[in-house]
Structure formats: C-alpha cells, structure tokens
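Heads up, one of the protein chains got dropped from this complex, but the rest are sitting where they should.
Right, chain A next:
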Amino acid sequence: MKKVIANKEVDVNEEGYLVDFKQWDREVCECIAGECNVVMTEKHWEVVEYLQDKHLKEEPLSIRGIKKSGVINIKEFYALFPGGPLKKSTLIAGIPKPKSCI
C-alpha cells in the first residue's frame, strides 16, 4: 500500500515497514522516527546505518548481533528505541523487521 511520508509517496506493508529500501532517505527516516516518538540523534543514526549494512549483507538481525556490533550496548539500544528496539529500529531504518516463519 502507498503512504505519504515526508511529502513523498512510498510503498509500505500492512505494518508500515518500507517495502522498497530505495525509497528510504534521511527525511523519510526522521518522519517515521517521529511517528514512533523517537528523536534521531547521532547515536540513532549510527545504529540505523549498522542495521542497514547488516540487511544489505543479508545477515540476520538479533539482540546478540547488537551486543557484538561495537556500535552500542543493549541497554543503550533499549533506551534509544523504547518498547521494542528491534522492531522500531528496523521500521525507522526502512528494512524488514526480524521475523519467524509464521
């Protein structure tokens, strides 16, 4: 489905995740973050870039991966993206959330 974010029409799935990563840019990112009540800081951008890098290499995202990333520790990760850090950070980064098989 289509959604207008930062005055741009983008394609999102039922849960609001971008379907096409090419439509992601920093303005779109800040708007989605705003909808999640997250204000982007330097540290947020660092995490977003790390997640996007993992996604492009097709490596699975996990809390364990975050712990070993050297970018951030897990307590900080929860503080930056309160509630569900993996689902929120991936939404903001414009990549699919980690899923199971159902």
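By definition in this document, contacts are C-beta pairs under 8 Å (C-beta built on N, C-alpha and C of every residue); 3 or more make two chains touch, one makes a residue touch a chain; residues count from 1.
By definition in this document, contacts and distances are computed from a predicted model.
Look at the chain that isn't drawn here: its UniProt entry, checked against "Oxidoreductase", "PTS glucose transporter subunit IIA", "Inhibitor of KinA" or "Zinc transport system permease protein", names it "Oxidoreductase".
Along chain A, the points of touch with the absent chain fall at residues 13-15, 58-60, 62-65, 68, 74-75, 77-78, 83-87, 97-102.
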